[in-house]
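Read through the structure below, which is laid out as C-alpha cells, and then see the notes.
With one protein chain held back, the other chains of the complex are shown just where they sit.
Up next is chain A:
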C-alpha cells in the first residue's frame, strides 16, 4: 500500500526548498516627518505601481505631525472635541479607507506603511495583521517590554491593558496600504481627545513609559521594525532608500 503520509512529507519538503530558493526583496523607504495627506498620495501611487508590477514589495517608514484619523466606518462619535478645537491644537483630521477606528499619530510615534502583495507574501488579511502585531511585540521585547496581541476583536499590541501599538490596514486588489503605528514616546495627552480605537476602558502607553532601558534615537527603532517586518514576512533582503 502506498504510504500517503511519506509522499505528503516529501512533497512539503520539496515545496519548502522551492520557496527558500525564491528571492523576495523588500524595498524600504525612510522618511522624516511627513504630512498625512502627502503620505496617503504616495501610498496610492506605490500601491498602483505594485499592482501593475512596476515595483517590488515596499515599506515606508516615517512619522506624522499631530494628526487624527478615522477609518472607513467613520466612527467620529469617538472624537471628543470639535474640529475647530483640533485646529487650535495644531492637529489635522483625516477620513481614510483603512480598517480600524479613530486614532492619533504624532511625532515620536513610529509609522510603517507596507505596500505589499498579500498573494506574494502568502497571507490573508488575518495572518497579515497578526504578522504586524508580532513585529511590534518583538521590537518591544528588545527593550525588555512584554507586549502581547489583543483579545479577539481587539487588534493591536498591548502592555497589560495599555495600548502601545495600533494597526489599520487597507487591502485593495490584493495590495496593502496603511499599516502600523508604534508609540516610541509621542505626547500621549493627544489621546485624551478621542476614545482610542473605540475602546473606552483601556489606556495608551509608549515604549518610553514601559521600558527601564535608555532608548536609542528613533531612527534605530524604525530600522528594527523594518528588520522584524522583513523577517516575519520572509523577505530575503532589504533594499534601503533614504528620502
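As a convention for this text, a residue touches a chain if its C-beta (ideal position, glycine included) is under 8 Å from a C-beta of that chain, and two chains touch if they have at least 3 such contacts; residues count from 1.
In this section, contacts and distances are computed from a predicted model.
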Protein name, per the UniProt record, of whichever chain is missing from view ("Glycoprotein-N-acetylgalactosamine 3-beta-galactosyltransferase 1", "Hepatocyte nuclear factor 1-alpha isoform X3", "Glycine cleavage system H protein" or "Aspartate aminotransferase"): "Glycine cleavage system H protein"
Residue among A:32, A:124 or A:216 touching the omitted chain: A:124
Identified contact with the non-displayed chain, of A:45, A:73 or A:148: A:73
Hidden-chain contact residue, picked from the options A:82, A:146, A:173 or A:242: A:173
Chain not shown: contacting residue from A:97, A:161 or A:187: A:97
Residues in chain A touching the chain absent from view: 5, 8-9, 12-13, 15-16, 19, 71-73, 97-100, 119, 121-130, 152-153, 155-156, 167-174
